[in-house]
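What you see is part of a larger complex, with each chain still in position.
In order of appearance the chains are A and B, and numbering begins at 1 in each one.
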Amino acid sequence: MLSERDNEATTRVGPGTLMGNLFRQYWVPAMLSSELPGPDSDQVRVKLLGEELIGFRDTDGRVGLIQNACPHRGASLFFARNEDCGLRCVYHGWKFDVTGQCTDMPSEPAESNFKARVKARAYPCVERGGVVWTYMGPREDPPPLPHIEANQLPEAECEVSATLRECNWLQALEGDIDTSHFGFLHYGATDPADATPGTFLYYSVNDRAPRYALVDTEYGSMYGAYRPAGPGELYWRIAQFLFPCYTHIPSGALGHQILTRAWVPMDDDHTMFVSMGARSGKPVPGGNGRVRTAAVPNGTGWTQRFRPPTNANNDYLIDRESQRRDSFTGIQGIPTQDQAVTESMGSVLDRTRERLGSSDVMVIRVRNRLLEAARALDESGLLPPGVDDPQVYATRSGSVVLPEGADWLDATDGLRRAYAEHPDLNLSLEAR
Amino acid sequence: MLSERDNEATTRVGPGTLMGNLFRQYWVPAMLSSELPGPDSDQVRVKLLGEELIGFRDTDGRVGLIQNACPHRGASLFFARNEDCGLRCVYHGWKFDVTGQCTDMPSEPAESNFKARVKARAYPCVERGGVVWTYMGPREDPPPLPHIEANQLPEAECEVSATLRECNWLQALEGDIDTSHFGFLHYGATDPADATPGTFLYYSVNDRAPRYALVDTEYGSMYGAYRPAGPGELYWRIAQFLFPCYTHIPSGALGHQILTRAWVPMDDDHTMFVSMGARSGKPVPGGNGRVRTAAVPNGTGWTQRFRPPTNANNDYLIDRESQRRDSFTGIQGIPTQDQAVTESMGSVLDRTRERLGSSDVMVIRVRNRLLEAARALDESGLLPPGVDDPQVYATRSGSVVLPEGADWLDATDGLRRAYAEHPDLNLSLEAR
């Protein structure tokens, strides 16, 4: 439960808001590289942290993210001509490069050199692992990119996807750090008698009310949810929240799962869910060795890119007969089940009326960390976690069976650090 | 004409508003029984007095009306599983019965017994005559249901329907207590020469500006509109407003017509028009003896259930040639004609700019009674008419020819009391 003031503070991300300022300390995923397939390809409308921006790839392949409204008279640069290393506004021909600098102003007499004094708001962009990252903050020299493993694998091993979630970023993210919903929303219909003994699913459905251990970390917070496994054993699900909007979920096997999920605020009511992971399946024979992108934008509007066909308008295609009979939700697919419940809370969940239980410790903890960090930044300029310490993002999550009585942190340290073993990663062990 | 303040006061129905508080003293129709066809059937989104609720029928056939947002984390109970005497939220499996009590909380350790302390907002429901009634008010022991005859007939004799009116409840209701529109909106094209002499229609179109008698009653207000009939006779149309949102219209023959219309506020801008009447036509051979329901919901959204296919989006399919030629409005059907004019006033009619005439006496009177009752409740807790006197609703309306000079109240007393003669009604004459 939050006060109305705290609920506003944790959810609003526009320019000048408390959380908007916090987000602007970090690099954030802005788009997928695949949305800009080649030099001078079509530009894209990008809503990010409440700002309207135009993403484009210039003739030299560099990515730009520039204010939508031409600085001259406000025409949208979505209609601009992407040519010869810049966007040329079609209204009067003013041209801007990826830095936002006006490089040509043919409607004005050449001698005025007015163009030198005109600069559009533009944010630096870097591509890595199929994702376009941008920094929308105040520093001249942006901080380093976070050392997110899933985003730094060799391209042939990466898989990235994007989906629209039509609600506030925080309630979407909260679904990821709430392990207890797993046995209901996704496996509520699974009879313990039907699960194969010894599997993770078996433990999950035999005890749907796990206990929790929780620890704050350099990157955010981590929890372990545990319940009985075999004799003298506990089944642990270990997951992480990483500032400002990442999660490592516990679904895979700890030490093997390489997956980071980003809940990027487009605006207060729309979230771009970006999943970055190790590629599943075998590389395609004759493939080009690039990032596999499991997402195709489906429109040019500000917030409707990547909107799934199954959505609130059709009640997520709920099948009531199936729900009654065998599927618990009647909604097909884990992502759509998550989408349905988080979107059904409304654009911005009213957290003043919640009744939180012991299974919500991680949700509560993460809200508090966000609030504390945002207020510390606001009041004393203290940088939030990880901004200048990219190596703290080098950690893995997942499920594991441990002996009863083992210290979960000590016992999983190596598995969580498995990261360091990948020979191709750009990360020095020492820095960690 | 109302001041802006009074217009707001009479039209707004959300929690805490003056009229919202008045409505919450009464049982109100919430849905049709047929919307919940059997035990554990699909739940329904119900917008009522500005609140978002989920209607459902449990395994034992009881009807529940419960807050949309799960008390835990706010997921919509529309997606809940309707199972074993309760709605189970699919997010974390919390389950609520028709009283709103949390009866199962499998995501929490059993020993916490947290569930005993969690209760969802839920309103008691009663079914009668094909209608689900609910009480959203403050009393522990709700008042009795109103003794509305049309709602208490044997089921095989009942007919009930529901329609969406896309405007405020009051302007929709005002159409029902405004007899003078009958000769224009519905019969404006009827030439007096074409009407059969001696029929009610004949009198109506021969004098389209009747005089009015008006009286306040225990249930609200009643008027009689009169005009010349045969020699030495007057044709009377007698109709009633009954607190808080019922009308008895004068269309049928006084003493024979059994019909109550309810203008139930879904929110300030949407009204559910529920018609409860004696069944027309013969019972269907081999029929099951249940209430006939002439309405099928056409969607699952909050306000679009029962939206007619002829609506503002298509200008009510007005046929201008027909309007010019022979139909006055060019709009087919009396209900659609009423819908067109009341919806065309806008969501909430601006009553500060009206020019009311002598034919609007009943409209003026009803507004005043509503305002007086709502303010008396607010200022001194005085219960509004009929709350604890259900028998006052036992009255009939309709048309009748009386001798000139007769006292209309005395002369129609028996016909209006015809109610009492029905052998099956649950109403003691004495109580009246």
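To be clear about the criterion, a residue touches a chain if its C-beta (ideal position, glycine included) is under 8 Å from a C-beta of that chain, and two chains touch if they have at least 3 such contacts.
Remember, it's a predicted structure, so these values are computed and weren't measured experimentally.
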Legend entry - With 2 copies placed, total copies in this complex: 3
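Here is the rule we use: only the chains that are shown with their structure count from here on.
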Inset, instruction - Mind checking the centre-to-centre distance between chain A and chain B? Centres are C-alpha means, answer in whole Å. - result: 49
Inset, instruction - Under the touch definition given earlier, write down the residues of chain A that touch chain B in their complex. - result: 171, 174, 178, 180-181, 183-185, 188, 208-209, 211, 315-316, 318, 320, 323-324, 328-329, 331, 337, 340-342, 344-346, 349-351, 353-360, 363
Legend entry - chain A-facing residues of chain B, complex: 40, 42, 69, 71-76, 78-79, 81-83, 90-93, 105-110, 112, 114, 118, 300
